[in-house]
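Before we start, here is the structure in question, set down as structure tokens.
Just one protein chain is left out here, and the rest sit where they should.
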Amino acid sequence: MESNALSISCAGLTLNNPTMLASGIMGYSTESFQRIANSGAGAVVTKSVGIQPRVGYVNPTVVQAESGIINAMGLPNPGITIFSEEIKFSKMILRVPLVVSIFGYSAEDYAEVAKKASEAGADAIELNVSCPHVKQTGAEIGQSPKLLSEVVQQVKIATNKPLIVKLSPNVTDITILAQAAIEAGADALTVINTLKAIAIDVETQTPILGNIKGGLSGAAIKPVALRCVYDIADQFKIPIIGCGGIKNWRDAVEFFLAGASIVQIGTAVADNIEVFQSITKGIENYLRKKNARSVKDIVGLAHRK
Amino acid sequence: MESNALSISCAGLTLNNPTMLASGIMGYSTESFQRIANSGAGAVVTKSVGIQPRVGYVNPTVVQAESGIINAMGLPNPGITIFSEEIKFSKMILRVPLVVSIFGYSAEDYAEVAKKASEAGADAIELNVSCPHVKQTGAEIGQSPKLLSEVVQQVKIATNKPLIVKLSPNVTDITILAQAAIEAGADALTVINTLKAIAIDVETQTPILGNIKGGLSGAAIKPVALRCVYDIADQFKIPIIGCGGIKNWRDAVEFFLAGASIVQIGTAVADNIEVFQSITKGIENYLRKKNARSVKDIVGLAHRK
Amino acid sequence: MSDLPIANNQMRTTQIVQIRTESPSVKTFIFTDRLCSKAKPGQFLMLWIPGIDEIPLSIMDTSNSLVSVTVKAVGDATRHLHDMVPGATIGIRGPFGNDFTESRGRVLLIGGGTGTAPLLFLAKRLALKTDHLVFVEGAKTANELLFINEVAGICQEKNIITTTEDGTAGLQCLVTQPLASLLEKENFNMIYVCGPEVMVKKIFEMTEARKLPIEASLERLMRCGIGLCGSCVIGKYRVCRDGPVFNTIQLREMKDELGISKIGFDGSRIPF
Partner (left out) sequence: MSDLPIANNQMRTTQIVQIRTESPSVKTFIFTDRLCSKAKPGQFLMLWIPGIDEIPLSIMDTSNSLVSVTVKAVGDATRHLHDMVPGATIGIRGPFGNDFTESRGRVLLIGGGTGTAPLLFLAKRLALKTDHLVFVEGAKTANELLFINEVAGICQEKNIITTTEDGTAGLQCLVTQPLASLLEKENFNMIYVCGPEVMVKKIFEMTEARKLPIEASLERLMRCGIGLCGSCVIGKYRVCRDGPVFNTIQLREMKDELGISKIGFDGSRIPF
């Protein structure tokens, strides 16, 4: 097997290996991105950035649940103007693609942030239209085919960088949202963001998160995320970036077999920042064992009849 | 505290304690119902029954996942005609309420099964409109406010037994379905059924379940189920039966605080059939510690501001 | 009694290491599995034939990390399994269910068909504790008598009784027939039985008449294998979780169903 069995070109991005840091994980600073890249990630995604700075919600912003965590950060971010400097700085140093995740309250917001991020040097733009815990933003856009389509179209005009749309699982039929994104011009889909959830403390009889509700991530959501990838790959040809509960090479391979070409890893970073390396190693062994020349060879195989 | 602190009257049913066996778990025979009742359940729900017998899907029908299981039984059931005999037999022996879960492919189906089940002696009817793995049945009805409303209305006409509607979490906004069910005449809601999921084996590169996709239950889904209960209780006064990942008294109390008056337990029975007893005991201790005279006193407390 | 929380017993795949033909319709499959290699006689596993089915099978033997199951080709799943070759991938969950108590003293084992498999496993263990093992085995015809050599390695020849329906080996009769005189003649501290439910029922009636202790391993339709789906219920018991081995008291409790009716694929009670 050649050493580039792990490299993958997809939606205009070329990665040394098919793992990416998921948005929102250590996602602010160049030094963090570089550390994650050194830990073996094939690309990094920034924390979601909007037009204005936001300080986010009061703590607790993270609750640990069984096989996962529930978070409601509230999209803390410095705003695209300040963050553009960080993007420029990152681009000077980073040797892996930098995907800038963006959010907004309207199609115009998204377009403006996408434009600035692109100008600063983002290698691709990921639309966070699925963040379930900020009123009037992500949740609503990612749950409505019409709004989603509008946002994607506008962003498409504002930038010529590869456009990744990150879908929410909190919908009746995720393939309808996938279709809307694809038809509006998405170059790839990230599947999925977190599941809407809550944690309640029995002693104090109150919700624990500062924002009351949040998003469930981690191993608990893997079977749901995998099903979403499977459903979309069943119907569409678009490149899929699988995300949700991935913590070892076996999980990653499951996502490839379901139809993803790349995987993102978030929550598993808490237990082990070297997770990218160990997953990549595991994928490499697996490909060798299966006589596959590249990840592309196994993408979607679970759909064979 | 009086001994009846645990008893609860709700939606026309009176239970000795607020735990119920969830539908589909050991749900065919009188002897099983009685064993579950002897293990401490306040009521039992039968496996979902339709008009015609069904043999269900080929195995594997159950896959164990992290913190839960994925099942795709395919609604195996003897059909309401044969099952009516079992209901009659159960009613002669059982000392706890017997809830008969029913499914169908149309409003007329539901109404007919509900009628027969009621005639046979069911203490209440639970509509499984959310079973995610049989084409053209549950999934579609439970995901459409219009279809759901129609089914509930027809069943309401066919029976005067308490009518419980079991909601699917696989929707964009569960409160809209709750509203449809309530306005159509539901006496209570069971929240939630399973989350659509898949499991894929990396060695054989195939989906594991005979039916490919199935429903995720168990601890993994608790934060989602709890959020669904919380969301519905935030908007509506209807009695709620909480279900999803409950395995100890603490989980049960979380559901009460979120707004449920009763809890159902399914997957946790696999690890321990005595789970009803230990949960009830724990609830009793908790109520005593909190100086609550009954479960009713703590229902919905997490909504206080 | 296996009490592995279900989370620690997820399905894993493994390769078939060896296949042995035991009779025209029965093969033994050997594979490695860490968890099942710790199983005790009486426990079973769920074996996934990818893309085809998943079926319950008694564990016939373990040694180091190897596990053996002995399978009769009776339908789609078992025939597909019989068509497999060493190196083929299968999925395993388990071990599930309880195991036989290991009695001391005078012990009788009665196997019918592939029901002989778990009893052979048991006999190997019992041989370490007792020197009076009587093994009774029945089949339709000579070449369907399983594990004759293995049993001969454990029990003294005079303590092995075989029956065939066509008389091609051993006594020409049903396995229940020589039992009557045997139970008349000898006293046993424990009787173990595994085989078709109608046979189990008959033997249970005989032991009841003589007030002898018995442990029977039952087979019922199994789907989940972990006590949830209710397919395998007999009386108040789940064969997968409370069994598959049941003792005298439990068998009495299920008298109305044992060998009489079972739950079919559609959940209805069907007569045997």
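Lettered A, B and C in written order, each chain numbered from 1.
Please note the rule applied: contacts are C-beta pairs under 8 Å (C-beta built on N, C-alpha and C of every residue); 3 or more make two chains touch, one makes a residue touch a chain.
As the structure is a prediction and not an experimental result, all values here were calculated from the model.
Undergrad: Considering the entire complex, write down the shown chains that touch the omitted one.
TA: Per the touch rule above, the missing chain touches A.
Undergrad: Out of A:61, A:149 or A:194, point to the residue that touches the absent chain in the complete complex.
TA: A:61
Undergrad: So which of A:10, A:51 or A:69 would be touching the chain we can't see?
TA: A:69
Undergrad: Counting contacts across the full complex, list the positions on subunit A that touch the omitted chain.
TA: 24-29, 31-32, 34-35, 47, 53-56, 58-67, 69, 71, 73, 76-79, 82-83, 201, 203-204, 206, 208, 210, 266-267, 269-271, 273
One rule holds in what follows: only the chains that are shown with their structure count from here on.
Undergrad: Work out, leaving subunit B out and holding the others fixed, how the remaining chains group together by touching.
TA: Subunit B out, touching clusters read A | C.
Undergrad: Which chain would you call central, comparing Cα centres to the global Cα centre?
TA: B
Undergrad: Distance-wise, how many Å sit between the C-alpha centres of subunit B and subunit C, to the nearest whole number?
TA: 36
Undergrad: Which whole number of Å gives the spacing of the CA centres of subunit A and subunit B?
TA: Between these chains, centre-to-centre, one finds 34 Å.
Undergrad: Go ahead and note the Å separation of the Cα centroids belonging to subunit A and subunit C.
TA: 50
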